[in-house]
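Every protein chain but one is kept in place in this view of the complex.
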Amino acid sequence: MFAAFMAHAWIVATMVAIVAGAVGFFVVARRAAFAAHALPLGAFPGAAAASLLGVSQLLGLAVFSVLGVVAIARLQRGERREVASALWLALSLALGTLLLGFSGQYVQSIYGLLFGEVLGISRGQLEGVAALGVVALSLLVLFARPLLLESLSGDLAAAAVGRSPRLEWVFLGILALSTAIAVPVVGALLVFSLMVGPASAARAFTDRPWRSLAVSVALAVGTAWAAIALSYLSNWPVGFFVGVLSAACYVAGRLCGRGIVAQAA
Amino acid sequence: MSLVLSVPGFLASEPVRIALAVGGGAALVCAVVGCATVMRRQSFAGHALADVSSAGGSAAYLLAVNPLFGFLGMAAAAAGVMEWADIREARERDLLTGVVLGAGLGLAALLLYFDATVRSVSGAAVTVLFGSMFTIPASIVPLALAVAAVALAASAIIHRPLLVSSLSADLARAQGVRVRAVALTHALALALAVSLSAMTVGAILATALLIGPAAAALRLAKRPVSAAVLAALIGLGATWGGIVLAYESFYWTPGHGWPVSFFIVTLIFCAYLIAGWMAGRPGTRPAAHPSGCEGP
Partner (left out) sequence: MTDSSMALAVEQVCVALGGRRVLRDVSFCLEAGEFCGLIGSNGSGKTTLLRAILGFVRLEAGRIRLAEQSTGTGLIGYVPQKIALDPGLPLRARDVVALGLDGARLGPALPSRARTARVDEMLQAVGALEFAEQRVGLLSGGQQQRVLVAHALVRRPRLLLLDEPLANLDVRSTAEIVALLRRLSREYGAAVLLSAHDMNPLLPAMDRVVYLANGSAVAGRADEVVRTEVLSSLYGYHVDVVRVHGRVVVVAAEASEQIHAAVAHNPEHTTAVP
């Protein structure tokens, strides 16, 4: 499991998990689970287009993530965010099927893109993931306080009045970046499990925001490592373990829940 | 294009007739259930049920049973879990939906892997996730139409209590509405609607049929009933139009047709944009505060 050909998998999965855990903290705080699901899945035709045009997959994913941000941000004006996310998602997935239909490699690539493929990550991919990951994390550090403040200052008010559009762009942008790097590894369908599960569990273990962020990152990394190890041992798809372990995080958080969960009860 | 020339051949084809019947039923049910879903802000839940139902569809291939049973079983189970948890806080509901969705998709990943390795059904992933309307077996049609009828009947029965509940749960309770029973009935109708939709356009595109026509209609209609009728028209138009275009597309790129789901989703999206444009025009919507009741 620690053979040379697995080295890239471990490194990339760790980087992806760190970013996903950190971004997930804000996804949970801002109640943006649907957007976190729709952006990665909506980026999926980007990979299909990239293979059709013969360019880098990461580039295709990044372009479609950005398109997704623009589409969701524009569609949700005067409309419900969830409707905007749902429609963008459906449209881009439909486009994805069309593009994949044109490029020859239909079934295997669909499966890999949706559910993840940790093996066969090249050196170049690894560098791309590292670069974009650093950018995403730096943006997160820069905007951490406003993003957190906005999610704390009255959910009801925010839901009624709407949030500051500029911060929403920043947030969706960070989400898009982490999407682009995470999709090839854990798959478009399961990126957001890695964001939502560990981060929602982390709220239960501590009341302090930055400690909760750290717990979220740690849980995400643990989930990713365990998923790769189990996948290697059982030969079952890595996405299965990511999904199930993330759900297990949430359940564990609720069972020994403190903080928000206890107050809500 | 040779649309007119191919019409007789189009309707003579058995797969096309099945697609028209099942797709029409799915569009109708999704439009009606979708209106209530969008009004109750449950779009994410509806989407999650559809995605999760893909695990059921994959299991059906593994067990070689009717795929509709697979989609239905899994969607109903997930709807049950989400309603049973009975979380009042919107934030928690959102997260729980996300977690159920993640776990369900993980399961789908595993089952599709087994489909490919154990059963050697290599196309299962594509069929389950993106649908293939022209390969629906004729044996499914009566069952699909029955499911559609049940979902429509359930929606009609809980129509009024559900509307009051969407205004405010407390208001409904004070009026004697059994809020949880109504919510559960709606969740089950939602599960039926998304499984039909998943059969037609595929599990991960099912949301389009559920949310798109409803969201477009809600932008224009003033009353709940007219919203449902308008949504049904949009849904039916997009589905049947999509089938016609997909059939036509065999002539555009000789050798293989374009996916039906692509056309249906694109048509729905166009309808949504047009509805937004029409609602945005002055005169179609009343001004926000016609008489100056804000401030002395």
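Lettered A and B in written order, each chain numbered from 1.
Assume a residue touches a chain if its C-beta (ideal position, glycine included) is under 8 Å from a C-beta of that chain, and two chains touch if they have at least 3 such contacts.
Quick caveat, the model's predicted, so the values are computed rather than measured.
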- Query: Who touches the missing chain here, B:55, B:144 or B:158?
  - Reply: B:158
- Item | Which of B:19, B:33 or B:221 contacts the chain that the document leaves out | B:221
- Item | Touching residues (missing chain, whole complex) on subunit B | 35, 38-39, 156-161, 163-164, 166-168, 170-177, 218, 221-227, 285-291, 293-296
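Heads up, the rule we're going with is that only the chains that are shown with their structure count from here on.
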- Item | subunit A and subunit B, separation of their C-alpha mean positions in angstrom | 25
- subunit B-touching residues of subunit A, taken from the complex the two chains share: 28, 31, 33-34, 36-37, 41, 79-80, 82-83, 85-87, 89-91, 93-95, 97-98, 101, 106-107, 110-111, 114-116, 155, 159, 187, 189-190, 192-193, 196-197, 200, 236-237, 239-244, 246-247, 250, 261, 264
- So, in the complex, the side of subunit B touching subunit A is made of residues 38, 41, 43-44, 46-47, 51, 87-92, 94-110, 112-113, 116, 122-123, 125-126, 129-130, 204-205, 207-208, 211-212, 215, 256, 258-259, 261-262, 264-266, 268-269, 272, 276
